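Right, I'll just put the structure down here and ask away after.
Note that one protein chain of the assembly has been removed; the remaining protein chains are unaltered in position.
All chains are identified by letter, namely A and B, in their written order; residue positions are counted from 1 within each chain.
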Amino acid sequence: MRFLLHRAAQGAFVLIAISIVGFLLLHIAPGEFFSEIRLNPQIAPATVDALRVQYGLDRSLPAQYGLWLRSALRGDFGFSFAYNRPVSSLLWPRVRNTLLLNTVALTAAWLFALVLGAWAAAHPKGWADRLSAVLTSTMLVVPDLMFALALLMVAVRTRRFPAGGMLGLEAAEHSLWSQAQDFSEHLFLPVLTIVLGVFPILYRHVRSSLAEALASPFVQAARGYGLGRNQILFRQAFPAAANPLISLFGLSFGLLLSASLLVEVVFSWPGLGPMLLESILARDVYVIVGVVLLSAVLVIIGNLFADVLLYWNDPRIRAEWQ
Amino acid sequence: MSPPAPLYNDDALLRVSDLTVTYRPEHGILVRGLCQVSLAIRPGEIVGVLGESGSGKSTMALAVSRLLPAAAEVSGGSVWFQGVNLLALSERAMERVRGGRISFLGQDPTSALNPVLRVGEQVRQVVRAHSDESAKRSRETARHMLQQAGLDEARHYNAYPHQLSGGQRQRVAIAQALVCSPSLLIADEPTSLLDPITEAGIMDLLQRLVCEAKTALLLISHDPELVRRLTARTLVMYAGRVVEAGPTAQVCAFPLHPYTSGLLRSRPHLGLGGKRELPSIPGGPPDLVRQHVGCAFEPRCQQRAGECSLNDPPEIVDVEAERTVRCFQELGLRDE
Partner (left out) sequence: MWRRSAPCDASRNWDYGMSESLLEVRELRKTYVKPRMFGTGGAEVVALRGVNVSIARGHTLAVVGESGSGKSTLARCVVQLEPATWGQVWFAGVELTRLPWRQLRPFRSRIQLVLQGASAAINPAFRSWEVVAEPLQILKRGTGAEQKSAALECMRQVGLPLDLAERLPHQLSGGQLQRLVIARALVLQPELLVLDEPFTGLDVSIQAQIANLLLALQRERSLTYLLIGHGLPMVSALADEIAVMQGGRIVERGAAGSVLATPRQGYTQCLVSVAFGGAAARPSAEGSR
């Protein structure tokens, strides 16, 4: 329990720090929301100034931050200049879509990594091991953007997959089953892209942790007691190799989230990615801070989850905390 | 140890004949780990193997349970266990033999236990590997075995290895080794990392368990005292060969090979005076990489003569006294 509180407190601290840094960085970037409007000769400068006062942009930076923080603690994350709506209402549906994409991609990537990594570790230097080594090296080198664009091109050329978006235009009119089908068709390529980007890292770590566990003295001893290969792999090696993998699991949340932002933009997936891009281009301050914070929250929750798993898995960590 | 000629009458539980193991590390030079080692153990017997690091004693233990590392291979000889040729078994069949019929106890209890699993669970896994007992029954069996090994099973069944002391961990390892009632237990230096009182406790435990269950024990050690106290017969190994063998009492009282006598004398006896220089064998264990002509012990031997560096010494057998020695200059067999 103390462990959880400790980690949660750390998380809150991180969030505040991120919001401050976000604010600061935004104001370092040149221009603000009204810069472009200013360039329009038909609008009088006085109007622009009045608008600025209305949106509170004339106050000092700490004052702006203080205002924002106070309302954020009440749940109100500010107002979007571009959309003229509260930030929260803008972001929640996007968060849902991003979460959907990320959860599916995370599960898929880890499943493949675990299965293939275990196979490779159990049969070192076999054909699967060597082939995977070559493939993952290649996958590591190719940038995510290239994968995304390449798959998009495949979609367009072959017409087997939709070229973006989340649901078809007439989706709402069809049955639930075909809606689900439609959804998964749209989901496939973005997920594939993310998985291709993240899988090699996960695979390598799984393989090396398991190989290390399989080479350790207690596995040798277990063989001496006649434990079979499967029993050794699943009941001795996996628990011992779990520690670094659980930490990696926590880290992979952050990795996937960053990768997904880019992929969402390429595939026009209505998640946080495109929103972030637009608001950066428009200098829509509060939206940007909101998106950054939300991403941070997701990553922190992911890491918290991983920490709890670590605590549960490793008796030595439990002993430290008691 | 029975000499090769007449004896395939087999009441022997384990018979190793002329076993030769070679290592082929990456740089390709062949190193002989074992050279024509023969050994026989009868059911329920306690046999000791005495030797230093590099003598091949651990290699022999690993070769019998077929746990040699990939770089090593058996290049000659045979291993028969209860009438079955162990070297010809498939890996799956061998898995059934290990733990169930031949068990292995290692030197370092800390690294032999999985740090993230509870010790009771680790014993239970051995039970499950060799029987079809239900989860509940296998837990009972594991508890019972931990109790037998001298641990308080109520407290220790759910403990993790890092919560136990070195002696307690070794007891867990003993429980794992004996829980499926093997016919033969091979113990490779089981107490060399423990302090003397713990060591005495562990050896007492081993002796008791092995006698009660009529398990044969192959005790491998570098400590002549340990071997002298516990074993009925002893083999002395040097540089991969058996240089002397016979009933323990005889070997310790009247050693025939210069190495054996040097080894026995280098362990100080408490009664014999205070600060003093100990008799020791000069030099260090042989470098097995270089091909050696003649007797491997010759450079360190006090009794060496010309022929010792030219030829491999022959094995001299005294069938009646059941003793053998491999030496040109052996210290007394011919006089008998």
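As a working rule, contacts are C-beta pairs under 8 Å (C-beta built on N, C-alpha and C of every residue); 3 or more make two chains touch, one makes a residue touch a chain.
The model shown is predicted, which means the values in this text are computed figures rather than measured ones.
Peer 1: So one chain is hidden, and I want to know which residue out of A:2, A:125 or A:157 touches that hidden chain in the complete assembly.
Peer 2: Residue touching the chain left out of view: A:2.
Peer 1: Check each of B:43, B:115, B:201 or B:299 against the chain that is not shown and name the one that touches it.
Peer 2: For the chain that is not drawn, the touching residue is B:201.
Peer 1: Among B:85, B:134, B:165 or B:181, which one touches the chain that has been omitted from the display?
Peer 2: Touches the omitted chain: B:165.
Peer 1: Using the touch definition from the top, which of B:99, B:120, B:262 or B:313 touches the missing chain?
Peer 2: The missing chain is touched by B:262.
Peer 1: Name, in rising order, the residues on subunit B that touch the hidden chain in the full complex.
Peer 2: Subunit B touches the missing chain through residues 52-54, 150-152, 165-168, 192-193, 195-201, 204, 222-225, 229, 262-263, 266-271, 274-282, 284-285.
Quick note on the criterion: only the chains that are shown with their structure count from here on.
Peer 1: Please work out the Cα centroid separation of subunit A and subunit B, and write it as a whole number of Å.
Peer 2: Inter-chain centre distance comes to 56 Å.
Peer 1: Could you please specify the touching residues of subunit A with respect to subunit B in the complex?
Peer 2: Within the complex, subunit A contacts subunit B at residues 216-218, 220-229, 231, 235-236, 239-240, 242-243, 313-316, 319.
Peer 1: Quick check: in the complex, which residue numbers of subunit B touch subunit A?
Peer 2: Interface residues on subunit B, with respect to subunit A: 65, 67, 92, 95-100, 103-104, 106, 108, 111-118, 125-126, 128-130, 160, 162-163, 173, 176-177, 180.
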